[in-house]
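Structure provided below as structure tokens; questions to follow.
Here the complex is missing one protein chain, while the rest keep their positions.
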Amino acid sequence: MSFVKWKRVFRLLLKDKLGLIGFALMAFFIVVAIFAPFIITHDPQAQHYSDNGDLLNMAKPSSEHYFGTTNMGRDIFSQVVAGTRVALVVGLTCAVMVTIIGTVIALVAGYFGKWVDDLLMRITDIVYGIPFLPFAMIMVAVLGPSIWNIIIAIVLISWRTTTRVIRSEVLSIKQRTFIQAAKLNGAGSFRIIFRHIAPNIIPLSLVFGSLAMGWAIITEASISFLGYGDPLLVSWGKILFDAYIAHAITEAWWWVIPPGLSITLLVMSGFFVSRSLEEILNPRLSR
Amino acid sequence: MMNSLLDIKNLSTNYQSLAGPVRAVEDVNITLNPGESLGLVGESGCGKTTIIKSIMRLLPKDATSTGEIIFDDKNLLEISNSDMRKIRWDRISIVTQSAMNSLDPVYKVGDQIVEAIRTHESVSKQEAWKRAEELFEIVGVDKDRLHEYPHQYSGGMRQRAIIAMALALNPDLIVADEPTTALDVVVQAQILKRIREIQKRTKSSMIMVTHDISVVAETCQKVVVMYAGKVVESGSVKEVFEEPHHPYTMGLKNAFSDIKGEKFELISIPGYPPDLVNPPKGCRFAERCPFATDICYETTPDNTEVNNGHIAACHHVDKVNEMREEAKKRETWSNFDKGVAHK
Partner (left out) sequence: MVSFIFKRLIQTIITLYILITLLFFMFRILPGDPTTMFVDAALPLEAREAVLEQFGLDKPLHEQYWLYMKNFVQGDFGISFNSREPVVDLIGHYLMPTIFLMGSTILLALVIAIILGAVTAWYRGSKFEAIAVSVALFFRSAPIFWIGMVALAFLSHQLNLFPIGGMHEPGQGSNGFFETYFTLEFLHHLILPSIVGAAYYVASPMLVMRSSMIEIMDEDFIELNRAKGLSEKAILFKHAVRNALLPVVTEIALIVGFAIGGQVLLEVVFNWPGIGRLIVDSISRNDYPVAQATFFLMGVIVIFLNLIADILYGYLDPRVTYKKG
């Protein structure tokens, strides 16, 4: 992008407060995730004892344990910080994969049309008929509870939304004159799709990518909450699962609020960023 | 003095825009007597529609109007919202510019006419529906089609439906905002004929807003010519079109084929209307006027009454005969570049 374009982006961003908040929040979580090992105050899995040797069972927040401890005496602050990494890895990996898969299917369906389009869209319809969370649960139950299996399960379903939206955009771009011109000039299908159509699709793909990130994080949390989380990792969903099992809602709000609020804020930042991207990259969509 | 139906005095309307207030209409005076029909002419963007929306109080929230719009001894700019609602359609109805989109797509056309009637009169549904049937007869559409939805109508039929709706409550004033622009020529002629007949019959007053002076010539007694938010010339149709005193009116005449069918080469006025955020000093038409002199760029011309009731706002009304001769020639309009030079 040229300098002028960047200036316009910057100006738009300054005007768009929610977008700014979104970018700031996301940057904050990314920084926390990168520097997690330096931020945590304790080993998230270590059990802590009080001075007289008792297990710190759901201790209140203190200067030693900022968010208090779990029923197993683990430091909740460190768990939440460590969970940021898991959430971002799941969110970003899924977002990238979903965007690539969804966009490629949409490009192929939209560009070739006819039976290819028909077939791919019927498949999309069928995927729309699959209940997302139960499917992910069964996949993880069958394949084994690891973070990669969770990611695969999420990606296998999530591409449907991206595909549907991008395809209709491809259909409209296909009609434009420069595509017709490229065809007349003898450009091959592959070249037209990737050199001419794809660049016009990228803004919309990014918008849906940041939405997919939010989706993936919530889904991972939900799967973990249902007890199918990766046993080797501390994720926000798993912290909530432990809290739920321990009936912490009645006794230890500090165990429930931080991980839940973290999920909410990160997912929300995804919404704000996507909305903002939409306005910056696709001025025609904004009013 | 005769009591006029509508008396617009010094009306100015501003819109807000990112670049600053847009002075869409400035210092406009229009008088309309009962039963009279008046044409409001000018290029698109000259403020015609803004005047209509000011009368109906349909301007967006950020717009402000000053001056007076006296209708039936009440200033429409000052009465309460509920009083205004009572005047809308019952006293003043409107035939909109884009009949294509002026009907609600999810209701039957008949129901929409019935709704207009029942908003203002407490009559039964059956009675209102019967009146809608009569109205359709007047505008020449089969009454069975009242049961259809707008998307099942052709463009001309929708326009007729809107006209029927506009007549529903026998208003004192009907405003027709470019009622025929969206239609093809044949349908245009039919609709105009219908409007003329109806006006004769109902004796309502009418304001016909259009950019097409031949439409005005066919349907109106009085005309107001507008340019860039201001009235440049007004008077009876006969006088203004036969003896135009403002160069813009002369130019407009050239841009349309003559009323009586005399063959003219169509000559258009070169250039574009000025930016209304920063309107030029002096006469707003000066930049496009082949007869403009220094004074035109300096001072705003006064309204001169060139004949009884015929008013023109031009510094050079005394040289009118000369200008009229020159204005008929194509070179006059194409050979000058001074507007650009002056910038």
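Residue numbering begins at 1 within each chain, and the chains themselves are lettered A and B in the order written.
Simple rule for what comes next: a residue touches a chain if its C-beta (ideal position, glycine included) is under 8 Å from a C-beta of that chain, and two chains touch if they have at least 3 such contacts.
All figures in this text were calculated on a predicted structure; none of them were measured in a lab.
*Asks:* Which shown chains does the chain we cannot see touch?
*Replies:* Displayed chains contacted by the hidden chain, ordered by label: A, B.
*Asks:* Among A:G113, A:P134, A:P199 or A:P231, exactly one should touch the missing chain; which is it?
*Replies:* A:P134
*Asks:* Which of these touches the unseen chain: B:L103, B:I163 or B:L276?
*Replies:* In the full complex, the listed residue that touches the missing chain is B:L103.
*Asks:* Looking at B:R23, B:R88 or B:H211, which makes contact with the chain not pictured?
*Replies:* B:R88
*Asks:* Please give every residue of subunit A in contact with the chain that is not shown.
*Replies:* 18, 122, 125-126, 128-135, 137-139, 141-143, 214, 218-219, 221-222, 225-227, 237, 240, 243-244, 249-250, 253, 256-257, 259-260, 263-265, 267-268, 270-271, 287
*Asks:* Could you pull out which residues of subunit B are in touch with the chain that's been left out?
*Replies:* Residues 56, 58, 85-90, 93-94, 96-98, 100-106, 115-116, 119-120, 149, 151, 162, 165 of subunit B touch the chain absent from view.
Definition applied: only the chains that are shown with their structure count from here on.
*Asks:* Counting in whole Å, what is the centre-to-centre distance of subunit A and subunit B, each centre being its mean C-alpha position?
*Replies:* 56
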